[in-house]
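What follows is one structure encoded as structure tokens, with my remarks underneath.
Only a single protein chain was left out; the remaining protein chains are all shown in position.
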Amino acid sequence: MSITISHADWLAVLPLFIVGCGALIVLLVDLAWPKHAPRNVSLAIGIAVLIAAGAFAARTYGINHNAFGGGFILGGFAVIFEEIILLSSIVSLALFGALGRSDRIAGITALILWSTSGAMLMAGAANLMTIFLGLELLSLALYCLCGMAERKTSQESALKYLILSSTASGFLLFGMALLFGASGGVTLEGLAVPALAANPLYWLGGGFFLIGIAFKLSLMPFHMWSPDVYEGAPLPVTAFMSVVTKAGTLAVFARFAYSLPSSHNLLLPFFVIAGISMIGGNLAMLPQTDLKRLLAYSGIAQAGYIVAALAGATALGIRYALFYLAVYMFMNLGAFGVIALLSTDREEGAQLAVFSGLGRRRPALAAAMSFFLLALAGFPPTAGFLGKVLILSVNVNAGYAWLAALLVAGTAISLYAYFKIVRTMYERDMEAPPLPQSNAPLAYAGVLLCAVFVLALTFYPLTPSNVLPLAR
Amino acid sequence: MMLLVIWLLPLLGAIVNFAFGPQLKRSAGIIGSALVGVSLIATLAEWAPATTGAGATLGVRQHLFAWMPGFDFGLLLDPLSLIWTLIITGVGFLILLYSIGYMWSDEAIARFFAYMDLFVFAMLTLVLSDNFVGLLVGWGLVGLASYFLIGFWFFKPTAVAAARKAFVINVVGDVAIMFAIFIMFAKIGSLSFSAVFAHVPMLDGWLFWTCTFLFIGAAAKSAQIPLHTWLPDAMEGPTPVSALIHAATMVTAGVYLVARCWPLWNASHEAQLLVGTTGAVTALAAAVLGIAQWDIKRILAYSTMSQIGYMIMGVGVTAYQAGVAHFFAHAFFKACLFLGAGIVIHELADEQDIRRMGGMRARTPVAFWAMFAAVLAISGVPLFSGFFSKDQIIYGALAHGHPWMYAAGIVTAGITTFYMFRLFFVTFFGTYRGDLNPADVGVEHPEEPTSHEPQHGATHPPAWIMALPVAILGVFSVIAGYVMIGSNSPWSRFFRPVFGFEKLPPVAISEIWTSVIVLVCVAIGFAVAYWRYATPEALADAPARLRAETHRMPRVLVRLYYFDDLIDLIVVKPAQALGTFFGRLFDPMVIDGAVRGVVSLSDAAAERIRDWQDGLLRVYALVVVAGAMCFAIYYALQGAAR
Amino acid sequence: MTAAFWILAVLLVASAIAVITASKPVYSVAGLLAHFFFLAITFFMLSAEFLAVIQLIVYSGAILMLFVFVIALLSSGVAPFALGPNRLPKIAAPAAAAVAVLLGFAGYAIAREPAITPRIVASYAGPVGAANVFGSVADFGRALFTTYLLPFEVTAFILMVAVIGVILLAGESTPYVPTRKRARIVERQVREAIVRAGEE
Amino acid sequence: MVLVLIALPLLAGSLLLLLPQNDRRWSRSTGCIVAAITFVLPLAAGGSGSFSAHWLSRPFAASFDFAWNGVSLWLVLLLALCTFCAILATNMVQARTMIALLLLLEASMMGLFTARDVLLFALFWDVMLLPPFFALLWWGPERKTAWRFIIYNFSGGLLLLLATAAFGVLSGSTDVIGSTHQFAGAWAPWIFAGFAIAFAVKTPLWPLHTWMPATYADLPPPMVSVISAVQSKAGLYGFIVIALPFLRIAMIQWSALFVALALVSLLYGALIALTQSDIKRIVAYSSLSHLGLIVLAIFCFNAIAVQGAIAYIVAHGLFSASLFLILGYVEEREETRSIAHLGGLGKSNPKLAGAFTIAALAALGLPGLAGFVGEIVILTGVFRAGYFWPALIALVPIVLASAYMLRLLQDTINGPEVAALPKRRDLTVLEGLAVAPLLVALFVLGVYPAMIWR
Partner (left out) sequence: MMTANYVALATVIFFIGAAGVVVRRNPLIMLMSIELMWNAANLLFLAFARAWYNNAGHIFAFLVITVAAAEAAIGLAIVVVVFRSRTNVDVDEVAILKG
């Protein structure tokens, strides 16, 4: 039953390995430097590696290839996800330019590169084994990254993340084992057999598998870890985590959902908790005073929106999920970029007090932050608005009208929360402490890039066309 | 083209006076009255063409422009509107001349003449328009002009309140006419008089409602019973204003409207009954109220209400010629009365209460003689204009089968004579009571005279400027009646093309006998007035008698039948109560309450979610495992069901 | 065959319960060791010889030793474990009940004997231990390095991440200096000490 | 050419933000020039100008389709005129920011009124909420009104979004304003409900109006004149251009409810205006009443009534803009808005009293001014459409209008001079110029309204 590994297979996985080996290069360069490689050198190498991987991945956009016997499926879907993951890790590294300890920067860059490669593996994974390994590679690197800041809370967040995520991976494994038992093979293609619907192992296995996925997407009942971990971890790691974990897990979920035969009632609970997290996520944002924690809850709600787009496994659904994920990436990273620009090495500018009266002291940054918050709320001139409209129309079309209604209700609540921040920024009579002037050109470039994309995507929506097929 | 001249000249006067008011000062009066004079002359020039032609081609037409199909504007001068234009421009010119003298010492004289010219223009719009919308526009502008003029001394709170009351009641009239317009436009499709009157049967079920709503508009404007409360308060304005607007022209707009829509009224008997009854009731009630007043202008105001009650009764019972005749005569003698009163008030430095006058015969002889002629005319003494027109109405009522209106007309004639001579004797005979202590003449809270600052360098107006108009009007109030004598009088021939000839059936009491009965009542009225106020011993202890009469006056009359309180109770209080209820309670509590509820609900839910997030790792693990448990149970059930 | 299974099953469950209910961490490590041993035997029964050996060597030998070292490290001179108020809210009891319910379900699902129709994938079946037979090391090796080469490569990265991560997390922040260079630095310091001693 | 209408104010507005904070001269002149251009351009371009570019094709065809004709031409002109006057009347502390906001507001509403695509309409619908929100934040005395404004309107916007998505999905394309495509299916009432609620919140219609009085009272005068004059018409414009042609069947089913709601807002607004003590709130509640009349006209499906509605939309825009500007001047002079403390202004500032009188008379529908034209044509159409009782009930607020408008007018300018109030100078030339065009337009439309229905 052995398969022949051809040249094309290795080409499919090349971007993955470029990033992996790139991490090694960063470490070696740091080793060769007398004391420690300066911050910008490691970051520069890391970003260069990512850009190279991005170029390679872009080159293979057109080719559909089933590498490693279903282990890694190269195709439009995988490439788009890889691009999103690479872009967000580039921006996260850029944010590292603004803050964080300079002596460990090489190690941190390496870990980020490895977690990126783990996510890229998940993007293309089509059999249970590759999914599990990609997930674990991503998570293990993140456990360490969360503990990198000197603050006690960062170590606490690392501990919480590790224990909870490992438990969830335990459930995932148990689910995979049951699916393996039901289908006799590890490939998702093997699960596409309609006869499986009669096999209870298949149901229980699917259930446990979805629990693992739901935990990683931090949907409502399994979301408890994300606010604490987002607040504890260093800012660039939070930014990285908020987008990449969601992107990778969504890729896995999309392949799983689109490969199942009559998937309606197997996935129904998943869409129910997506609906709940849309409402719950937005509600929980209301009383927050720490911006990272607020963006954590907003991430929960946005994950709910993207999963809602996938309801009903329609061809359009996957395209708009991708579009909205891309827009979410730019919005989120932009917001984190602005926070990074407001923080110093010592303490991070994520407290609301830093933002009060910002409109007067740093008008450009305040305008950028308001723009990103408007985009997250789905206000018109931004791509967030268009993304929401597309998801609404797909939902209505696919017959999940109740999800569309929840989405609208959630957006209304989110408006109230996001505008609270806008209001505090433009409050009239707030006298606030003077702000440090952080001069990280990389971070400024990152924020600018995000803002341009969020505006441009409204008018030129790039919804990729040839994204299917997934499991074959 | 000439029609445009008649119509637009007063507007030109208004604009000029308004724009260059402060610079013009007194010359504004000259410009204002001159322009109205030119307009008068133009009307006279148009006399011939206006009365030629018959039916659809009667009178001079001038098409202006059209808003929408069915809403087109134009001017029409036919005998009916010719009479009204004549009175407006004629009497108007005289009154403007008079007010140059009257307002001589008021520093806002330019603004006054601007408003007066605006009023004349508005009244001409109302009278000259050839369709209902033009009439309604005129109706509204006239209301506006009267609002400006009543509230001319805007620093007086009472004047301001009176102006607002007049305007609001006027708008009630506008709104009623609007509804009539809706019916006509919906049923007939066009609003020009010729089209509407040609297709009266098309209104069928709605005819009565059209007439009713048109009449409500007329009642509001002509101060008929339910909507009359604004007229007595309108006396706050300067006297020439009262003369022109609240005696000669504006208040008769209602009569013009009913006269103009005579085909509608001919077709609906119930409408005739409605209008006739209202006219009669108003005439009687106003006359009775006239007895109870002591302010010279309020007495004249109630007498105007009563006389217009006559006219409305006249046109109501389809005796259109009689009604218009009485309007024609009334314009002259009522204007003369008001202007005479104006001279007296001017003489006594704005004192309006007749109890504090007396013996004015010597001090204002012109006023005395002119008012004497006018009082005779209004009482209906033979050889004076009032006699002919009033008798025609009373007889017309009987001829058209309304005996109790006939009786009401006769009784009112008597009462009118009583209160007119009461005013005449108390004001002009006896000795001057101005310098006595107001209390012992029966005046509880004397009204301090309005201090409209006399102009510095108080030059006096030329003596003739106030006397001449009063004299001319006095003469007219005598001779105006001669044109109406007899059944084939020039007056009826003048109106035959408009209203058509109508042979009156013989009735129980012939016309001559009616005149005799009326004369008897008039004589009784005069005798009672003379006995109470003009006998030598009455004149001697006049103050005591007046004080006694004030105390004995019945409260219901003093409170003007409690009409004001009634309207206040039914309309004003509930509206304000509702307003405050909605504004203070309903809006903030109910609707906002709901929104605040939703917001606090979401905040509470947010707090719940936050409580669960208490930082304990094992709690998180528990929630994850519990969530997994629910999932597992669902899937186990699904699996088992397969 | 089934008797052995039941004995092992009972032993496995007992050792698992011992792990989570032990009062001191050392006892739970012992429980875990026993658990792994019985697992290894079960694996042998399931004809997965390579996995059984790996379980014993890697799991018990390496990972457990890690746990022992850390227990030693943390317990030296430290207050007894797990004191302080048990702040878990009162929900613990119902959670336990839920666990029981699910076990019931697991039993129910099993009792219904799911229709597993084994599809013979590998063409050979043979006694445990023989070469080239299902479950043998040769078969395992061939599969690992032909069909599932990609996962094998990725594990390399995972282990690398573990190594670097641990150093970054727990390592001292003194920078790593290559040996030759360090030797030269020491020499220089000695010379300076001598010169300073000389001056005094 | 249409794009110039939108791009020019947008550009100017954002450029102005670079000027120093309270520079008045420069920003006002640029603002006025831009507003004047946007007024002259549509006139010069005659009846229609259009522009269209591709935007979406997948779930439903949507494109950046701009054009103006008929109703939207008049609303565009009204908007340009009101913005011009508002900019002229701005002389507060942070003039530059206010003028920039006004220009951005004009740009967004230009986009709204010229959009030929429902999705574009929804996009601009939300964008136009931002300038007032920020104005409320910076100048509003209390934050609560900013909240209430944004929550009410944005939730309406969301429903509009949902309805647009459904509209696009079911009809295949949202680039449809101007074409005729009837909606029948089971979904039509739901889509209509979405549109109707969004438009009702914006108009405002009775139950959803509580945000309006506080917002109109707290916004600075230049901004509130544009908002009350033009932004409140967005809802009505939506009804006329989107609901009438496409959702006629659903609309007819629900017309009884909306006629009732219109009547309630008519009476409700008038009654509250009678007893309000704050002069701005009186005008705010009066516009609630006037707009109720227009909603009544729309829901009678009668051609004449709709034509009357268009005339009254323009008329209401003119007189509510001038009223709010004048009230702004009064508030500026007397620093108080409560009617109890005001009085006797007419003596020392006759010009202000004159302008106030003309605007108030137009508001209460004096024949000869623009208000009357709209009222009479609307109610004729309503009556002709068979609604006898509503036409009669709709007359009562006209009487109430004269009552509360005169109360407002007379309590401020007539009566004896209040000693407490300082004696301030009369209208300056600039302030006069700001209000003059609006009052002239009121006269012109009052005398010759046929040009609207040409």
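A, B, C and D are the chain letters, set down in written order, and residue numbers restart from 1 in every chain.
The rule is simple: contacts are C-beta pairs under 8 Å (C-beta built on N, C-alpha and C of every residue); 3 or more make two chains touch, one makes a residue touch a chain.
Because the structure is a prediction, the values reported are computed rather than measured.
Although it is left out of the displayed model, the omitted chain contacts the following shown chains in the full complex: A, B, C.
Set against the missing chain, the residues A:T167, A:N199, A:T238 or A:T424 yield one that touches it, A:T167. Among the residues A:I73, A:A126, A:A149 or A:V186, only A:V186 touches the chain that is left out of the figure.
Even with one chain removed from view, chain C keeps its contact list with that chain: residues 1-2, 5, 9, 12-13, 16-17, 19-20, 22, 25, 28-29, 32, 35-36, 39, 42-43, 46-48, 50-51, 54-55, 58-59, 62-63, 66-67, 70-71, 73-74, 78-88, 92, 95-96, 99, 102-103, 106-107, 109-111, 113-114, 116, 118-122, 125, 134-135, 139-140, 143-144, 147-148, 151, 155, 158-159, 161-163, 165-166, 169-170.
If you put the missing chain back, the residues of chain B touching it would be 610, 613-618, 621-622, 625, 628. Mapped onto chain A, the footprint of the missing chain covers residues 1, 128-129, 132-133, 136, 140, 143-144, 147, 152-153, 155-160, 162-163, 166-167, 169-170, 173-174, 176-178, 180-181, 184-186, 201, 227-228, 231-232, 287-288, 293.
Convention: only the chains that are shown with their structure count from here on.
The two chains most heavily joined by C-beta contacts are B-D. Taking each chain's centre as the average of its CA atoms, chain A and chain D sit 44 Å apart. The geometric centre of chain A is 29 Å away from that of chain C, both derived from CA atoms.
Mean C-alpha position of chain C lies 71 Å from that of chain D. Touching two or more other chains at once are residues 599, 619, 625-626, 632, 636, 639-640 of chain B. For chain A, the set of residues touching two or more other chains reads 198-201, 204, 416.
Within the complex, the chain C residues that touch chain A are 109, 112, 114-116, 119, 121-122, 142-143, 146-151, 153-155, 157-158, 160-162, 164-169, 173, 175-176. Those residues of chain D that touch chain B in the complex are listed here as 148, 151-152, 207, 209-210, 213, 268, 271-276, 285, 304, 307, 344, 346-347, 361, 364, 366-368, 372-373, 375-377, 379-380, 382-384, 391-392, 395-396, 398-400, 402-403, 406-407, 410, 413-417, 448-450, 453. For chain A in complex with chain B, the touching residues are 159-160, 163-164, 167-168, 171, 197-204, 206-208, 210-211, 214-215, 221-222, 224-225, 227-228, 265-266, 269, 280, 283-287, 413, 416.
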